[in-house]
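Only one protein chain is missing; all other protein chains are in place.
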Amino acid sequence: MRVGPGAYLLLSAILFAIGVAGVLIRRNAIVVFMCIELMLNAVNLSFITFAKTNGSLDGQVLAFFVMVVAAAEVVVGLGILVAIFRKRSSTSVDDVNLLKG
Amino acid sequence: MHPLAQATTQPLPLPEVDWRAIAPELALAVAGVVLLLVVAFWPRAGRGVLAGLTLAGLAAAAALTVWNWDLERVAFEGAVSLDGITRYARAVLLAVGALATLMVAQGDSREGEPDDSPPEVFPLLLFALLGMVLLAAASDLLVVFIALEILSLSLYVMAGETRRLAAQEAAMKYFLLGAFSSAFLLYGIALCYGATGSTNLLEIADATGDPTADGTLLLAGVGLLAVGFLFKVSAVPFHMWTPDVYQGTPTPVAAFMAAATKVAGFAVFLRVFAGALGGLVVSWRPVIAGAAVLTMLVGAALAVVQTDLKRMLAYSSISHAGYLLVGVAAAATVPAGVSASMFYLLTYAFMVMGAFMVVQYVSRLGPPDDDAIGERSSLEDYRGLARRHPWAAGLLAVFMLALTGIPPLSGFWAKYYVFLAGIEAGLTWLVVVAVISSVISAFFYLRVLVVAYLQEPVGDPGAETAPGRTPALGVALGLAGLLTVAIGLAPEALIAAARSAERILG
Amino acid sequence: MLFGQRLRALAGWIATLAVAAAFVVALAAFFELLSHPGEERTQILRGYEWFTSGDLRVAFDLRWDPLSALMALVVTGVSSLIHLYSIGYMEHDERRETFFSWLNLFVASMLVLVLAQNFLVMFLGWEGVGLCSYLLVGFWFNRRLLVVNPLGRLVEGEPDDTREVWAPPAAKKAFLANRIGDVGFLLAMFLIFATTGSLDFDVVFGEAGALAAGTATAIALLLFLACTGKSAQFPLYVWLPDAMAGPTPVSALIHAATMVTAGVFLVARTHTIFEASGTAQTVVLLVGAGTALLAALIAIGQDDIKKILAYSTVSQLGYMFIGVALGPIGYAAGMLHLVTHAFFKAQLFLGAGSVMHGNDDDTDIKHFGGLRSAMPITFWTTMAAWAAIVGVPFTSGFYSKDQVLAAAFEHGGIGLLAWAIGVFTAGLTAFYMSRYVFLTFFGERRWPEGRHPHESPPVMTVPLIVLAVLALVAGFALTTFTGEGGRFQAFLEPVLGAPEEHESLAAAAGLSAAATGLAAVGAIVAWLLYVRPFDWLALRRRWAGAWRPLAEKLYVDQVYEFFTVNLGGALAAFLARNVDQRGIDGAVNGVAELVGSSARSGRRLQSGLVRSYALGVLGGAVLIVAFLVFRP
Partner (left out) sequence: MNLGAFAPILAMLVLAAAFAVLSIVVSAFLAPHRPTRAKYSAYESGVEPGRLPQGERYPVKFYLTAMLFVVFDVEVIFLYPWAVVFRQLGVFGLVQMGIFVGLILIAYIYDWKRGGLEWD
């Protein structure tokens, strides 16, 4: 059986959806954050697939940049989360709701 | 053969590096790096020194922008384009950056108190500005994404720069939701790339007319791009982070976000939607128009019930995003939509920054801030402001009236041109909604003035602390007030400049 | 510091001198205007050029023609007197310098409005006037309002409802009603620019004749919507009586003499647009006539002296709209009534203020009686104004009302209906105004023990005397002895056009007799009821069924409330909380409540939880993509 690009795209979409679901369902901020990373990397899979089908390198280049950006987000995100954790000793996103209305 | 393998056998065509085209961006980057090193090697450097260096970097970037003023070309093989939008956005952003630098330099320290915000805020401000000007110039979705991330990452850190609980909460919300939405944007880029075979806006523009391109994929991609941009400009239903973040974050940063992010966000919005995707206007216009309606009405209605000025300004900025979306919806078919939106951004940036400056000033008067709610900006604190601080109250009046859109001030012209463009594009119904929304919004802007001018101060006025010396903030307030009044009295030159932005290069 | 205190004390005089100086300048310019022949009496001062772009040129152009000259004179003249009066009236108010600066700002806005040469400048003045009235009505923001006061006394106290602290309901109501009108003005402006490509009066009026009938009707009706807001006509008049919560000079200045005339002026100024649409003219006529009758009926039922005068203002404004709706035949009549009304109504309000001043700020008509001897100057001047508004022959009101009615009669058709209503209303007017003066100044004393009514200081009585003299002689001076248009009409003709065929008003004498006769009947009935020793309160109790509707303002506020509650459907359920707050807030507050309550429910979505925000983002994304992908 030949695996066509459609399958990769489907996988990418499913991974993205799992990421979205994780963001909505999980309460631990770090897990939420990991789910966002999952979304970004799901998109990377689409980029690579499209690069293959389009026969151009742009998609691969984009994937590189996405990885860099994702890494930078890790740094910033962890910084913020650790700072909050040190004040509250909880990383549940539901505990963070002083500002509302 | 695999494309990568192919490349190894042939000499690569070297890309042309057009240094001049991105000179202002380079200046910002260099200034940012220099400041980073200053902070690293001289941690005790005073805020005045850092602010001076930042302003010097901004001045250099501004000089280079002027030098490049007449340059119109596409550089870096279509990744960056220099046109009216680019230079107009550059000018506005650098001015906003300068005002924000002054606000940050003032800080939140009172007499005899240490300053809470770290010195890194200055290089971060420069990096955020770098992302913004790059975003306004980007004509490749790759550059759009990178620029967006540069500005977002800098802002996430800036939002949480102080140790206050509220600031950290704001930073976390902004960060998680921002990252979430940029994943959607990225997926949109991927789908557009898959459908058209390119990330370059010029090539995407060509492909939208191509019947063989995958329409469904492209439309889905366009929708997700819209999600990413609508989030950045805080349109409904992607607005929910805005009030929480503006309220929790330090006031100078909130002002910077409210003004500069909107300018950059709408610049790229116009370039991508009105420029590259102009061929699909029939498809996306209802989306933008619908978002505009929701944004205007929800923003105005929720602002009415706020009791905190910063939060109210956040909702007001949401409803202003709605008016701007009217301009975007019009822009694809009516060039005046582009110039009207750019002019709106210019006026809006100064009005809203001015309003936040007054907030910053007043927050220094009361007792120290509550850790949980951020800087003090409750409407209660403004009671009888006119009696105690007539200048601050007078400026507050100028900014509130301008935001309302009362004729002699700049805000009126901004609304006027956008509405005119909307009517010209056949979106009369949308303009009617906009007028209704601005009627509602007059209510809460004027309410602030009623509180400041008509009510007696609560508590013992003697207990009020002195604001301390506020030279930087004073200069910034004066500039913002002057600009708001001056643009209102003589909008013509700036409108003419905006007109030159009507031709979008890819 | 000492100088600052001095300056505070002098604030009133400085403000008064400024307005008086404006009056003198206007007077000089007026005589200069008279030196030109009729056709050359329109001067346009090309002011500071705001901006031009494309085909739109907006400049701060001012227009000095007979119409604006007339308005400028009335505004500055009456305002000078009211400023002078306020020096005495506001003497003990600690924020009087604020008061005078707003009063001055108000006069300035009004002048911008009447002197404008294009719609944008006019709108600037229009908004400024609205803003000032909002500020001035709410001036005593920390006092409870007249309506909640059992003794008819203004009671100072801490308002308990913190939500209402920043805007007393009356100011809010005035603001909202005016904003609804302003939407009309804005939309009309957009429509005018869209069809004629300009906002300049000369250009727009030049093309008004060529407008499609539908467009002209739309523009005219939108403009009239603005008028109903500012000039307190049905259905937006509800704010005016409540606006009496402001200081009395404000009531006199804004709500009687000047601001409310802005709507009448607007119709006169844009008369070419109204002439292009017969439908619009008919609407104006019917609304004017209807409001005149309705407000007069309500005025009969009021016991608060300022409310009686407020409803009388609404009613008299109806007469003015009848006049300007009739076409060239009635313009001059409507404007004349505007002028005379400014005089006698300003006097009536200031007189009422003087009565309050001398009676511990009481406003309940039941607590006066026999004030004639205690306050002689107030009494005699008020009687002069009474004569004018009732239409005693050869007073100013007699001439102006007579001309409006004669024009309506001559107009024929629907005008006859307006004439009949007008004549009947004249009778009602005589009744309620007589009731007011009789119960206040005649009869036996009904004021409580320990009160010592006293005459007001000269700084207050001098304006009363001047206004009373004007109320008596203005009609005579401005027209001719026989009551025909005369030089007043001739003066306005270059702007408003001449009536086609100036038929001799042979029937005029008969018509006057009808109105005057009915007015006499009204006055006599009032005399019988209220001056003779007669227990009119018992009569009122006996006829409670007839009295209640009048006292309850014909249930208009309640009707508004009813409609907002029912038409609002599910959304209006939120209003239920407010229903018990009495009818006063009715419709206009309903709109605010609608916004507020939907916003409060929207606020619950703003839960502060990251995950629900993320859900919002996802929901929006799904909606947008689904729309784009599945769109047919």
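Order of writing sets the chain letters: A, B and C. Residues in each chain are counted from 1.
In this text, contacts are C-beta pairs under 8 Å (C-beta built on N, C-alpha and C of every residue); 3 or more make two chains touch, one makes a residue touch a chain.
Predicted model, so just to flag it, every value in this text is computed and none were measured.
Participant: The complex has one chain that is not drawn here; which of the drawn chains does it touch?
Facilitator: Answer for the hidden chain's contacts among shown chains: A, B, C.
Participant: Using the touch rule from the top, list residues of chain A that touch the missing partner.
Facilitator: Considering the whole complex, chain A reaches the absent chain at 4-6, 9-10, 13-14, 17, 20-21, 24, 26-31, 53, 64, 67-68, 71-72, 74-75, 78-79, 82, 85-86, 89-92, 94.
Participant: So which bits of chain C touch the chain we can't see?
Facilitator: For chain C, the residues touching the absent chain are 615, 618-619, 622-623, 625-626, 629-630.
Participant: Touching the missing chain, which residues of chain B?
Facilitator: Residues of chain B in touch with the missing chain: 4, 7-8, 10-12, 14, 33, 36-37, 39-41, 43, 194-195, 214, 216-217, 220.
The rule we apply is simple: only the chains that are shown with their structure count from here on.
Participant: Higher C-beta contact count, A-C or A-B?
Facilitator: A-B
Participant: Quick check: how many Å separate the C-alpha centres of chain B and chain C?
Facilitator: Distance between chain centres, rounded to whole Å: 44 Å.
Participant: In whole angstrom, what separates the CA-based centres of chain A and chain B?
Facilitator: Computed from C-alpha means, the inter-chain centre distance equals 25 Å.
Participant: Multi-chain contacts in chain A: which residues touch at least two other chains?
Facilitator: 23, 32, 93, 96-101
Participant: Can you list every residue of chain C that touches 2 or more other chains, as numbers and ranges?
Facilitator: Each of 603, 606, 608, 610, 614 in chain C touches at least two other chains.
Participant: Can you list the residues on chain A that touch chain B in the complex?
Facilitator: Of all residues in chain A, those touching chain B are 9, 16, 19, 23, 29, 32-33, 36, 39-40, 42-43, 46-47, 49-50, 53-59, 61-62, 65-66, 69, 72-73, 76-77, 79-81, 83-84, 87-88, 93, 96-101.
Participant: Spell out the part of chain C that touches chain A in their complex, as residue ranges.
Facilitator: By the definition above, chain C touches chain A via 603, 606-611, 614-615, 618.
Participant: Provide the residue numbers of chain C that touch chain B in the complex, in ascending order.
Facilitator: Touch residues, chain C against chain B: 50-53, 120, 123-124, 127, 131, 134-135, 138-139, 141-142, 165-167, 175, 179, 182-183, 186-187, 190, 194, 592, 595-596, 598-600, 602-603, 605-606, 608, 610, 612-614, 616-617, 619-621, 624-625, 627-629, 631.
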